[in-house]
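A single protein chain has been omitted; all remaining protein chains appear in their positions.
Labels for the chains are A, B and C, by order of writing; each one numbers its residues from 1.
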Amino acid sequence: MTKTKKSRISPMWKRTVSHIFTKPATTKYPFVKPQLPDDFRGQPVFDIKLCVSCGLCSRDCPAKAIEMVEVEGKRRPQFKLDQCIFCYQCAESCPRNAIKSSVFYELATTDKSSLVIKPQTSVKKGA
Amino acid sequence: MRRQNQTPNSNIDIINVIETKLKDKVQIQLGQLGKAAIVTSNGLHRDVLKAMVEADEKTAIIAITGLDLGANLGVLYHIRTSNAFLTIRAEVPKDNPKIQTVIDIIPGAVFHELEVSDLLGVVFEGNRLPGHFVLSEYWPEGVYPLRKDVKASEIKLNPPPPEEEKQPEYGKIVKIIIGPQHPALLEPEKFAVTVDGETVTKVEPRIGYVHRGIEKAAESRTYLQDVYLIERICGICNTIHACNFVEGVEKILKTEVPPRAKYLRVIALELNRLHSHLLTLGHAGLEIGYETLFQYFWRDREPIMDLIELTSGNRVYASLMTVGGVRRDLKDTDLPKIKTTLEDLRKKLPFYRQIYRDEPSIKARMQKVGVLKREDALKLCVVGPVARGSGVDIDVRKDEPYEAYGEIPFKEIVYTEGDTWARMNVRMNEVEESINIIEYAIDHLPTGPFRVKAPRVVPAGEAVNRVEAPRGELFCYIKSNGTAFPERVKVRTPTYANIPAFLKTAIGENIADVPPNFVSLDPCFSCTDR
Amino acid sequence: MANIITWARVKSPWVLHFNSGACNGCDIEIVALLTPKYDVERFGVKLEPSPRHADVLLVTGCVTQQCAERLKRVYDQMPQPKFVVAIGACACSGGVFAGNYNVVGGVDKVIPVTAYIPGCPPRPEAILDGVVKLLNALSPPKPKKQPKQVKTPELPKEEAKPEVAKPEAVTQQEVKPIVEEAKPNAKQ
Partner (left out) sequence: MIDFDLILRILIFPGFTFILLLTLFCDWVERKLEARLQNRVGPMVAGPGGILQPLADFIKLLTKEDIEPRDAKKTVFKFAPLIAFTIMVFAICFLPIDGASVLSTTGFNGDLIVILTFSTIASFLLFLSGWASCNPYGTIGSARVLTQFLGYDIPLFMLALTPAFIAGSLSIFVIASSQTIPYILLAPWAFVLFIIAMQAELEKGPFDVPDAESELVGGLETEYTGAKLAFLHLTRDVQIVFGAALVVELFLGGPYGPVFFGLPAFWYSLWFVLKLLAVVIVAEYITTLFARLRIDQVLSANWRIILPAAILSLMLTVAMVTWVYPLV
């Protein structure tokens, strides 16, 4: 205990002191955004022009976050981001690559309804 | 003695033993569900188990699977011996689902039996619990969620009982309740610890707070969706869960995974193990009030998280595994970054090793705490670093190599002390082994396809699969009925097997030793409850 | 004076983490926030062990049947003004586990939620972003008077509940005013 403490000082003391003189490991997040890999799985982006209304994305979604809704007479996927688990199975299932990944991840909101992405709007602005 | 290598008595032919002892009474189906499936009836499963325990000290129950077979309920005992993996089949009629317990033969079976009895209604005579084990205390009597005729939407819970007025007890403490909301546990789970002064006399667990019914939910989703669902059993060791499941499905499909995919899986799994071990080593620091150590470990864990993000697109859920390979190839341009990051981590390891081995306050808090002797470890069927910290050399990566582990050289870390300190040091050394494995895998990465097409509909059949998760041996049983939906998925997670060890070692300890002892199991309740 | 109080609240949000049946993914990301790389102590955020000390409740997980009642109890134990942040797909709506037999699904089915952070799991930055958004909602340009209870701290005596004893079930009336209190802030 106290005796052993003195007889064999921990290797921690050097390391801790050295950190006073080095820069902290903290990123400056809200002020400096982190660099994300290109294929980061952020908010899925849906391109309505490529969609063939097959509904495969909705069928394969494990979280049932994609609902096919009627838009201008055609069935289009509607993303519920509050349920989405960002697995990108929909992007993989899509035969026409209409669903793509984005690096947008700051999706926090105080209004839950803003998390439902209607097919018309492809990119949501930050809440 | 550190890193003592014990040669397993691997030449016992366990099937021969069973054949000679119970010749005509049981039916042995070779090659099914592991090395062989032994079909028993009329309580003969106890005799088989007895014969196996007498012949091989390393006999352990890995899991008990309950099956709804229509008129009957099936009970599968999955047994691991020192060199084989076997399954004992038993059946009970649904209207009188009684079977004799095996906890007197193998005490480690206690949790497995209770789970089957709670979820499927099989009555294990001699091992009963008043109230529910996994399910909510308001769960209606006589409804067993894993039976096929029970629909999730139709279940109505009992109303909570009226409030009881509690008499305040001033200054008198009998029970400390750890959890469900408690800083020592990141997850909700309850342990009622009875203390006498500061000494623990009894620990009563109440698990099931994270029970999400994944096994049932898997039956209503396709195999494709199940990969993502099963992956979300646990957020820390997610890759290995997904890998375990897809391997099981591949066994039924008889799909051969391309070699590049095997190596890519190993890289993903070992990155996962790295981050999981670093997390636990840091978390243990938090539990013993060593915040500086916690901060350092988690700081050095971040580069690993970045690597996972780089290779998979998400910091936590890699979602890499899919039936027939991996979903994403590793870009050649990323390889140098992985290597430099791992090299940086390797340079930091000696400092941490020294801390965990020699730091006096760590030794004061961890040595001789939660001692689990080798015999107890065998009896309680513990797995993973807990077993390896008690001198039991089991590691599925060595015993039954899966993916590319058979081709990659690595050391199996075994400590014999059996205390918290030994378990943490097992993890400490495994971090280094993981780095070696990843570097070897990157250097020997084969070229070729990383994925083969796999059909969505799986032919009828069943399979068991075992892998080594960061917390120990992970087991799954998959039964398919020839459609795109599985008939039954059973996952037995390592923490589930390790909790009995905690319940045993905590008795007689100081209350302050409970958190470090507990965290040395690397408990993960989302795994435990599923 | 109101300015100072709002300033103090925005600068010192103490959080309590409640896991209502999560897979650990979100939880470790919350803990990662405390560690050197993200270090939310910069913003005065402290992870508190007891609900009595907390201002913001960070809920993760899909709310299992067992946890629903505890979640309510922990929420009741927190002193006013209090805010709830649902972290991760499970806490927002049940996520991949929605519809399972032991899952209530969605924190807002049990207690009122102020902010939602989707993601599976959200990056620590996203959680930080969510807390910042919540705080921005707290400190409008012209700070309105904060909840009236605050001025008379002795008022909520009858609400007092011991931590060990089981509290009365939260009735709808009890929850309502909190929703109303959180909403106007959120809009500004």
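Convention: a residue touches a chain if its C-beta (ideal position, glycine included) is under 8 Å from a C-beta of that chain, and two chains touch if they have at least 3 such contacts.
For clarity, every value in this text was computed on a predicted model and none was experimentally measured.
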Displayed partners of the chain not shown (whole complex): A, B, C
Contact residue for the chain not shown (choose from B:43, B:289 or B:482): B:289
Those residues of chain C which, in the complete complex, touch the missing chain: 4-5, 7-9, 11-12, 14, 35-36, 39, 41-44, 46, 48-50, 52-53, 55, 77, 79-81, 146, 149-150, 153-154, 156-157, 159-165
Residues of chain B in contact with the chain not shown: 168-171, 173, 175-178, 182-184, 198, 285-293, 295-296, 299, 359-362, 364-365, 510-515
Positions on chain A where the hidden chain makes contact: 1-3, 5, 10, 12-13, 16-17, 19-20, 22, 24-26
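Convention: only the chains that are shown with their structure count from here on.
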Overall pattern in which the protein chains touch one another (line/ring/star/complete/other): complete
Chain pair with the most C-beta contacts: B-C
Multi-chain contact residues (two or more partners), chain B: 228-229, 232, 296, 299, 302, 314, 317
Multi-chain contact sites of chain C, meaning residues that touch two or more partners: 36-37, 96, 99, 120, 123
Chain A residues touching chain C - in the complex, by the definition given at the top: 24-27, 29-30, 33-34, 62-65, 80-87, 105-112, 115, 127
Sites on chain B touched by chain A in the complex: 221-222, 224-226, 228-229, 232, 292-293, 296, 299, 302, 309-310, 313-314, 317, 319, 327-328, 351, 354-355, 358-361, 364
Interface residues, chain C side, partner chain A - complex: 36-39, 42, 89, 92-96, 98-99, 108, 113-120, 122-123, 125-130, 132-134, 137, 186
